[in-house]
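Let me give you the structure first, and then I'll get to my questions.
Of the protein chains in this complex, one is absent; all others appear in place.
Going by the order they are written in, the chains are A, B and C; count residues from 1 in each one.
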Amino acid sequence: MDVLYFAWVRERIGLPRETVNTDAATVADLVAELSAREDRYAMAFADTAALRVALDQELTDFDAPLAGVREVAFFPPMTGG
Amino acid sequence: MDVLYFAWVRERIGLPRETVNTDAATVADLVAELSAREDRYAMAFADTAALRVALDQELTDFDAPLAGVREVAFFPPMTGG
Amino acid sequence: MSVRVQDAAFDAGQELNRFTKGAAGAGAIVSFTGIVRDLDGGLRHMLIEHYPGMTEKAIGTLVQQARDRWALTDALVIHRYGQLAPGAQIMMVATASAHRADAFAAADFLMDYLKSRAPFWKKEITADGADWVAAKDTDETALTRW
Partner (left out) sequence: MSVRVQDAAFDAGQELNRFTKGAAGAGAIVSFTGIVRDLDGGLRHMLIEHYPGMTEKAIGTLVQQARDRWALTDALVIHRYGQLAPGAQIMMVATASAHRADAFAAADFLMDYLKSRAPFWKKEITADGADWVAAKDTDETALTRW
């Protein structure tokens, strides 16, 4: 599964994208798994209320299941326009 | 006093502007005076609810006094934009 | 702040660029362009009559009301009169503000009031004859939004 990071999430984790092999059932499970890895992940994911997540380029929430998903992206609230 | 007519009011009365010597106290009095003159005025002023009036280039209503006014204009509801 | 009432055509894109360049400090520019619609191919042309002198004053008053109400860095109104072909641009409004909500509201307000409170009258010339465009109740109702 490709995991993408944008804006300050990317900066805190220190990379824009990585491939993760995981059995995590939901986004929240994946967040817990990554946070347990290293401090930089724990810091980036400390407050998921301040984060947004997209699965295969569609916005969703942290309860969403990961089955069949190829691309997960984490980022702060968007500031377009 | 200059009296101006626009759009179909101008077409019914047959002229865009004329000078009128009048002692009419209000716009309504002037309308009555003009309507008594000739059929074309009576036809133009038949339904004052379908008309608008401006005194010295400010929109007002038919009760407005004419004292000190130099320019009266009659026209249908505006269709700008 | 600029109000122009003119017979001549204008270039909306050029006007927008000039307006944007002049609107220092603005973060949001909204423009509106009104176009003569070809009514099922039946329209030969549109004639727009206006009240010289009052037109400029009335539009100036509307622009001032918009400035009093919203934080605008600049505003532009151009309105044509005379004979216009189907597809021709009748008028444009542009507003500039630090924030988008003010620019949108002011442009929307100016359009609503220009429709019903600026002394213009439209006449449509078709193969069947010529008719003055009637004011719409919905245009009068739109003013109650403000």
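Everything below uses one rule, namely that a residue touches a chain if its C-beta (ideal position, glycine included) is under 8 Å from a C-beta of that chain, and two chains touch if they have at least 3 such contacts.
Predicted, not measured: the structure shown is a model, and the values here were computed from it.
J.: Sort by label and list the shown chains the missing chain touches.
T.: Touch partners of the hidden chain, whole complex considered, are A, C.
J.: Specify the residue from the set C:3, C:35 or C:133 that touches the hidden chain.
T.: That would be C:35, which touches the missing chain.
J.: Out of C:44, C:69 or C:100, which is the one that touches the chain we can't see?
T.: Result: among the candidates, C:100 touches the missing chain.
J.: For subunit A, which residues touch the unseen chain?
T.: Per the touch rule, subunit A residues meeting the hidden chain are 4, 6-8, 10, 54, 57-59, 73, 75-81.
J.: Which positions on subunit C touch the chain that was left off?
T.: Counting only subunit C, the missing chain is touched by 11-17, 20, 25-38, 89, 98, 100-101, 103-104, 107-108, 111, 142.
The criterion applied here is as follows: only the chains that are shown with their structure count from here on.
J.: What whole-Å value do you get for the distance between subunit B and subunit C if each is reduced to the mean of its CA atoms?
T.: Centres of subunit B and subunit C (C-alpha means) sit 26 Å apart.
J.: Would you kindly tell me how far, in whole Å, the mean C-alpha position of subunit B lies from that of subunit A?
T.: 72
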